[in-house]
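Other chains of the complex are left out, but the ones given are in their true place.
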Amino acid sequence: MDSQRTESFSDGVFAVAITVLVFNLLPIADKTAGTAGTVTLTARHLGHFWPSYLAYVVSFMTIGIMWLNHHTLLAQVTRVDRSLLVLNLFLLMGVVAIPFPTALVANHLTGADGSKGQATVAAVVYGLVMIAISVGYASMWLYVAAHQDALGARRRVHTPTLSTFRFTAGNGGYAAGTLVAFVSPVAALIIFGVLAVYYMVEHLPDPSNSDDGTRAGSAGGTDGDQHG
Amino acid sequence: MDSQRTESFSDGVFAVAITVLVFNLLPIADKTAGTAGTVTLTARHLGHFWPSYLAYVVSFMTIGIMWLNHHTLLAQVTRVDRSLLVLNLFLLMGVVAIPFPTALVANHLTGADGSKGQATVAAVVYGLVMIAISVGYASMWLYVAAHQDALGARRRVHTPTLSTFRFTAGNGGYAAGTLVAFVSPVAALIIFGVLAVYYMVEHLPDPSNSDDGTRAGSAGGTDGDQHG
């Protein structure tokens, strides 16, 4: 199977998953409406749901960055085999699940009973899902690096070690965040947000000197994907 | 990364976000069903939910126009870099959130207690989200105008000032609408709807004399995107 269709399907899944995040905000409109019809919506009332907004922003940036990295990964190859497709499915299974820990964090970050026990559970589950996804990415990178010829790699994938290291670093970050959740769930969520920003900044030089750089060398750079 | 994939992913997000708007209508079927099983659905009963229908139409047209403008913006370039991708993510984060203020307006435009306080809060939040999105668009336009060569602009982006002005005008419109919400939330929502229509009409001449005009000049206009 050519990699373009896999990317296209994956892009669709990412696009839906990232949009599903808004479903954690929609119930706020209902909750503030109340059941007795006597609740009045105020700015302070809306502010009460700050964990939902924070979780929305962190998860949105996280899925967005994951989409970028997913594209970078599949852009390495021109074909995908069944094994890579199955690894990809496992990865997507984690990405699609993200709105669930996001909902847990949104609903439980401020414990109704004043204890931080349930906030910790929510943030830990969030971290575990992130770690699972990181493992998924690392598996795909390692597989691609090990089967470059069979997958028709566009150019030598010359940095498997570095990539692995980076993803390990990401794993380390998520593991650290998960541990922090036992002390401060809010701090853990902020760490997860910072990791998304880290992945954004960290990879900034990549596209220009490797991915797009290759294409810029050929005439009519735009057609890279079609006729490369 | 070539701009086509970014457009494709963004298109997916727009398509899902615009469809999510119907989830503000679905609960009506449940609410009119009642819990005691004794409520009978009548035309008047359905009419009671007019704020939901109005909010649906206004938000649908708004997201639709935003999709058009997003396409016009990305059609200027052939490549995107990481910075533009990040700006794009922030923009999409605002677009995906639109169903939330839409739900607030749908549920609170007719205050259960007769006061217009909560309707004002709902309409103001709606306006603030629109302003945030307008700022996102202006940022992307300014970035594209400032990095034309690096992004492989299809032609000289010769109207950054005018474009900026237009988006400022849009910002001004949303700011005015947000202020009006303090006096009349319904009027504010109608202003937001009028702004969508304004963006439709205002840009009507554009595609023919700049975007498509360029392509019409080449043979086999359809292939513009593939072989331009």
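Read from first to last, the chains carry the letters A and B; within each, the first residue is number 1.
Please note the rule applied: a residue touches a chain if its C-beta (ideal position, glycine included) is under 8 Å from a C-beta of that chain, and two chains touch if they have at least 3 such contacts.
This is a predicted model, so every value here is computed, not measured.
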item: Copy number across the full structure, from 2 displayed chains; value: 4
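FYI, only the chains that are shown with their structure count from here on.
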item: Turning angle required so that chain A lies on chain B, C-alpha fit (0 to 180°, nearest 5); value: 90
item: Distance between chain centroids, defined by C-alpha means - chain A, chain B (Å); value: 24
item: Residue ranges of chain A in contact with chain B within the complex; value: 7-8, 11-12, 14-16, 18-19, 21-23, 25-26, 28-30, 32-34, 37-43, 45-46, 56-57, 60-61, 64-65, 67-68, 71, 75, 200, 203-204, 206-208, 211-212, 215, 220-226
item: Parts of chain B lying in touch with chain A, wherever the complex brings them together; value: 1-2, 4-5, 8-9, 12-13, 15-17, 20, 23-24, 27, 78-79, 81-83, 85-86, 89, 92-93, 96-97, 99-100, 103-104, 106-108, 111-113, 115, 117-118, 121-122, 125, 152, 226-228
